[in-house]
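Here the complex is missing one protein chain, while the rest keep their positions.
And now, subunit A:
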Amino acid sequence: MTTSKALVFDIKRFAVHDGDGIRTTIFFKGCPLRCIWCQNPEGISTLRKPIYFQNNCIHCRCCEKYAKEGQMIYQNDRPYFNKDYQGDFDNLVNICPSSAIRYDSQYYDVDMLMKEIESDRVFYRDSGGVTFSGGEPLMQGEFLIDILKRCHQQHIHTAIETTLYTSLELIQKALPYLDQIYIDLKIYDEALHQKYVGGSVALIKKHIEYILKSEHWKKVIIRTPLIPQITATIQNLQSISQFLSHINPEVYYELLNYNPLASSKYEYVDFDYGIDLKYKKYTDDEMEVFYQMTYQNGIKNLIKE
């Protein structure tokens, strides 16, 4: 049995939008990319950090009283943590009566995480099960392989939401234990991908090509989130559709209607939200235009809501 631990920033039970059936979604912390519209900004950093929820705070100043030298300062009726502080923040997390101060993530070993996953086992019917998401779950790859193997042994349906921005070796290790694979391909153009997603798309394309040509292709759904003026452009969707249909014309492809809900999460992380809030979800008619565009560029199996 492995002793490795993973950093997980959320476990969502009764997840009904991350795959078949009723699922538990595990959000692994840490992502090698930096999409400017990221919906889970708290999952980007690989470090465990204290966070502060203003709405919960009762301003009792217990944190100030119990803080260690250099941990934080109390200003404007709230604590500010020192990012350069070397030690842990257990004392503040424990003392805060309202849990306004929390860690943004928790460490789990495989047994602990299996226990969480198995909690809802009775609900996992009709291909329900566990979804590994993030962040980028493959960033904590060794742990992920361990937990996937355990799920496989326990006959729990497994899904992953990934960018494949990792090593091929790791992907090859994970594939046999995955029942459903959601792969994000956001921007086709290398320069634009570097600009908005923060990494090379060449690696992602290479890995997508590998999987779509392998025996595992049927488990795969490629997804593009529709970000106005960034991913939801004619040029981008045409390029992606052509790229995919040339590899495997039977490929499953899905367009995700973007929901600008993440902005409120940015209050307690260090990144700026890169999206103009005036954008609304696309209407059914607008979506239909996108659908037609993908069909015209060779996609046959489009997944619609």
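Going forward, a contact is a pair of C-beta atoms (placed from the backbone, for glycine too) under 8 Å apart; a residue touches a chain by one contact, two chains touch by 3 or more; residues count from 1.
Definition applied: contacts and distances are computed from a predicted model.
Visitor: Considering the UniProt annotation of the chain absent from this complex, which name among "Pyruvate formate-lyase", "Hydrogenase/sulfur reductase subunit alpha", "Sugar ABC transporter permease" or "NADH-quinone oxidoreductase subunit C" applies?
Guide: From the choices "Pyruvate formate-lyase", "Hydrogenase/sulfur reductase subunit alpha", "Sugar ABC transporter permease" or "NADH-quinone oxidoreductase subunit C", the unshown chain carries the UniProt name "Pyruvate formate-lyase".
Visitor: Which listed residue (A:Ile22, A:Leu113 or A:Ile230) would be found touching the missing chain in the intact complex?
Guide: Looking across A:Ile22, A:Leu113 or A:Ile230, the contact with the absent chain belongs to A:Ile22.
Visitor: Out of A:Glu42, A:Asp120, A:Glu136 or A:Asp179, point to the residue that touches the absent chain in the complete complex.
Guide: Residue touching the absent chain, from the options given: A:Asp120.
Visitor: Touching the missing chain, which residues of subunit A?
Guide: 12-14, 16, 21-22, 56, 58, 60, 62, 97-99, 119-120, 122-123, 125-126, 128, 305
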